[in-house]
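Here the complex is missing one protein chain, while the rest keep their positions.
Presenting subunit A:
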Amino acid sequence: MQPANLLLLTLVLAIVAYWLGYARSRSLAMPLGGIRHLKSLPFYYGARAALWSGIPALIVLGLWAAFQGKVIQMIVIGGLPEGIIPATDGEASLLLSKISNVASGALPPGFVEAPIAEAAERLQALRTQSRFLMSGLVISVAVLAGFLGWLRIRPRLNARSQVESILKWVFFACAALAILTTVGIIFSVAFETFRFFGKVPFTEFIFGSHWSPQTALRADQVASQGAFGMIPLFTGTLLISAIAMVVAVPVGLLSAIYLSEYAGRKVRGVVKPLLEMLAGIPTVVYGFFAALTVAPFISDLAASMGIEASSQSALAAGAVMGIMIIPFVSSLSDDVINAVPQAMRDGSLALGATQSETMKKVIFPAALPGIMGGILLAVSRAIGETMIVVMAAGLAANLTANPLETVTTVTVQIVTLLTGDQEFDSAKTLAAFALGAMLFLATLLLNVIALKIVRKYREQYD
């Protein structure tokens, strides 16, 4: 049975268990003189039976479905005859994809060696077996556990507190998933990163000023020795982020000031949602706009002024990214400006300062730490932004500060290294994870600092 169908069946079984538990509690209560002699309402006896039946079955199902693919692969590889047992992980995955292509019928068995065709048959058989075993196991766990739960229903059993404590644990598990996700990110990225540093020295990665991840395909190739120096990527990312900030900070901040201090309710009611619309537009749309409209416009404009500009200039990607970040800056600044106590505003105005003087000399300095926090968050967003740069910035890793030239960024390289043809286990693929680790650390650091500043600032005026 397919996992999805099995999931539905488990739910059906849990519902059946609910009704059986419900009925049993009532039938136990009747001879005693009605359900008021039960410790809990019949609903809770039913719910308890359903949880007993459903939760173990779901855990079994989840674990089986998660690991069956890997286990079957290992059995198939292990069962290959001497001579074609793959030496490296890369060969193994190539072989596996060949075997599974034969098994799925995409590749006729006649086209491959006999052992592979046999392995494909075994793969198919194992898959059927696994599916069969999984269905049997899940159904029997659901029925058995449900039956045990059903059997233990007594009038004196406090089903409600049991159900409630199970639910509480379920809620806790959901909240703890956030930790699990973070741990997952750290482990998945860290593991591959360490393997990368086994191939490329750490100092070369951090301090190297040359990036060209084309590693040699054959051992005798001389031309393409991969170079993994992340400095050009780092400067490229910073250049584009800086351009984005130059656009986003003044525009976002000034519009936040105008909207919070000058604009009437009506203007605010119209302009604010429109600004927020900028934040709701998918990044791929900005990328499209940057690559097909802004970049050609900039290079034409530069050409008409006699300056040479790349058709994938950093300026185009950065400017469009800035537009994307405007609402982010403006809504964060809006929050902190509004958090400045009214008394400070009134005090300044009462001394005869104009509104703009109040803004510039009183409110802005008071709100500055919060605004800085907001800007740091915006920077972290710009650094991690992917689609705009993938579509509008280039692939060439130039070490330059000229916004009209092509630069590449960390995120662009991650995407290019991990899409398209992948060599498994090569320094090239692992480099993407190392870049991901750097990106994660950089954004994490910015976020932690920014959140701390914002929180501290908020406490100051609470």
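The rule is simple: a residue touches a chain if its C-beta (ideal position, glycine included) is under 8 Å from a C-beta of that chain, and two chains touch if they have at least 3 such contacts; residues count from 1.
Note that in this section contacts and distances are computed from a predicted model.
*Asks:* Just by its UniProt name, which of "Phosphate transport system permease protein PstA", "Aspartate carbamoyltransferase", "ABC transporter ATP-binding protein" or "Protein translocase subunit SecD" is the chain not shown in this complex?
*Replies:* "Phosphate transport system permease protein PstA"
*Asks:* Can you work out which residue in A:P81, A:P201 or A:P250 touches the chain that's missing from view?
*Replies:* Missing-chain contact among the listed residues: A:P250.
*Asks:* With the full complex in mind, choose from A:L278, A:A302, A:L399 or A:A427 the residue touching the hidden chain.
*Replies:* Only one of A:L278, A:A302, A:L399 or A:A427 touches the chain omitted from view, namely A:L278.
*Asks:* Among A:L133, A:L151 or A:L292, exactly one should touch the missing chain; which is it?
*Replies:* Result: among the candidates, A:L292 touches the missing chain.
*Asks:* Looking at A:A303, A:L395 or A:L451, which residue reaches the missing chain?
*Replies:* Of the listed residues, the one touching the omitted chain is A:L451.
*Asks:* Tell me which stretches of subunit A touch the chain missing from the display.
*Replies:* So the residues of subunit A touching the missing chain come out as 2, 4, 66-70, 72-73, 160-161, 164, 167-168, 170-172, 174-179, 181-182, 184-185, 188-189, 191-192, 250-255, 257-259, 262, 271, 274-275, 277-278, 280-289, 291-293, 323, 326-327, 330, 352, 354-357, 359-360, 377, 380-381, 383-387, 390-391, 411, 414-415, 418-419, 432-433, 436, 439-440, 443-444, 447-448, 451.
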